[in-house]
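With one protein chain withheld, the remaining protein chains of the complex are depicted in position.
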Amino acid sequence: MSVKYSMWLEYQIEANWTSPLVFVLYNTLKPVGGSLLLLAMYYVVTGGFLGSDALYYLYIGNAFYMLVSQTLFSVGWIIHDDREHYQTLKYVYISPMSYFVYLMGRSAMRFLLSILPLAVLIVIGIFLGVPYRIAPLLLVVTFIFGWIFIVSAGLLLCGINMLTARHGESVGQAFAGIFYLFSGVIFPLSVLPGWASKFSLWLPSTYWFSLVRRSVLGGEVDTIMGGFTTSEVAVILLAISVVFFVISYVAYRFADFLARKKGILDMSTTY
Amino acid sequence: MNIMLNLRAVKGRAYPRIIGALREPSWVFWQTFLPILGMAAYVYVYRSLDAPKEFEGFVVLGGVMTTYWLNVLWGMASQLYWEKETANLQLYLAAPMSKMSILAGMALGGMFSTTVRGLSIILIGVFIFQVDFVVTNVLLLIAIFLVTLVALYGMGMLFASLFLMWGREAWHINILLEEPVYFLSGYSFPVKALGSVSAFASMIPFTLGLDAMRQLTFPSMAEWGLLLPEVELTILVAMGVFLIFCARAALNRMERLGRAKGTLTMRWQ
Partner (left out) sequence: MDAITCKDLGRLFKSKGRAVEALKEVTISVKKGELFGLLGPNGAGKTTLIKILTTLLLPTSGNAYVHGYDVTKDEKKIRPIINMVSGGEYSGYGLLTVEENLWMFSQFYGMPGKEAHKRINELMDRLGIAHMAKRKVRTLSTGERQRVNIIRAFMTNPSVVFLDEPTLGLDVETARLIRKFIKEWIENDPSRTVLLTTHYMMEADELCDRIAIIDEGEIVALDTPVALKDMVKKEISLKIEVYPQIKVEWLNAVKGVIGVKSKEMGGNLGLRVIVADEAAVGDVLAGINERGGRIHYLYKEEPTLEDVFLKLTGRGLE
């Protein structure tokens, strides 16, 4: 029940600020703008838009990255928003509903709302000639695993935000930058320096994006990730995601404890 | 216009920004280190496509200017929305200073952390990514940088006026403006590649400023320049003056509209 209400709240905050038409337009223009940037970069180097694994890699990676960045952008904002904007954090916190469950509910709705811009980009990809070979079951599994790792990252971020000042609205997006750089989202891992590509193999997002490519494009073009079978990628992703979730949960609980100990759970840090 | 009053107001509002940054140094991680990762990803995209080295420099320079653009969007324009939500806006509006002084104070105060971020990007570009900046005209480069900032902040003040009227819609417009502006301004690629669209894109001060600065720091890529740097500087000066005048008029108009509709003190709009 608590999850339902926190999901409802997230919808009210994130989706209910304008008319449906403007909302759809917003969820179209934003991801398209991000993709156009990458397409333009591709174009200035290669002189074209069509028929290249590199382009499809870049495009699909960026499209699914929208799910990560949009969810983390909003989740990264929940603590600061509740604490300093709406000043409801303490009231939700002391209610019988677990604050952890509340955060899970809000991030779940945010994840669901982020599927709309992803869908827009998938459709646009058809016109770009992206050779979709969608494996529905694998795609569903990919979404489920995606939710686990994104929510874990969000939980970690929330824990950190409990202890830090409100520096700005983009902390969530900035946090997502870790995945953007180290997960083979828009370029193959082999381009990274050796230590960085080794580090990438410890991130759940690396395996998630590989699963994305396999479930949408029907194969893996990254030379490093291509060395794993789909089953291996799925199992490793599940294992790392569980570990990541546990680490994030522990970190969140510790941050929660520290915030209460220091008396900063409802602090005001605007400047 | 009382100049001393407004200068003091600028100083007053800049102060919390600077002190806040010094007292809560975690911004160094959130607003400097992490955003650089996103920029670095674009550098690696070019490497994966075997692009000329100078393109990586384009990304680095774009990253520097983007930090100022984000400061305009989030540190200034949308800040009035935040001030309204925290009940400071009504005190600002009831005070005799100009609204532009408040915004200028926010911008100047925010420039401390923004400039630290910009410098970090340049250092990383030079030492980590081995980008080679070849500055052909230092004075012109500095002039273009400063005039671009003035024009950009003028644009920010214009956006800020929207927040006097609207609430969450304006905040979401802010979010919306990030990526499309990156695209139109050629944040990570030469804007000339956009063809005729670049003419429209030139209406954003960021576009011309970045284009001119690239020509002055990567002379070997001059063929990717849109217009001559001197011409772009002239346009930027005109743009800056125009935007500041528009911002002043818009702020007054939006304040009046906000007073008429009762939205100036309305929270959770």
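Remarks
Labels A and B are assigned to the chains in the order they are written; within every chain, residues are numbered from 1.
Here, contacts are C-beta pairs under 8 Å (C-beta built on N, C-alpha and C of every residue); 3 or more make two chains touch, one makes a residue touch a chain.
These numbers were taken from a predicted model, which means no experiment stands behind them.
From the options B:86, B:115, B:137 or B:234, the residue with contact to the unseen chain in the full assembly is B:86.
On the side of chain B, touch with the chain left out of the figure occurs at residues 2, 4-5, 8-9, 11-13, 15-16, 19-20, 23-24, 86-88, 90-97, 102, 256, 259-260, 262, 264-265. Of the residues in chain A, those that touch the hidden partner chain are 84, 165, 267-271.
Assume only the chains that are shown with their structure count from here on.
Note for the complex: chain A touches chain B at residues 17-18, 22, 26, 29-34, 36-38, 40-46, 54, 58, 73, 84-86, 164-165, 167-171, 173-175, 177-178, 180-182, 185-188, 191-192, 269-271.
Put simply, chain B touches chain A in their complex at residues 16-17, 19-21, 24, 26-27, 30-31, 34-38, 40-42, 44-51, 55, 70, 74-75, 78, 82, 85-86, 167-169, 172, 175-176, 178-183, 186-190, 193-194, 224, 268.
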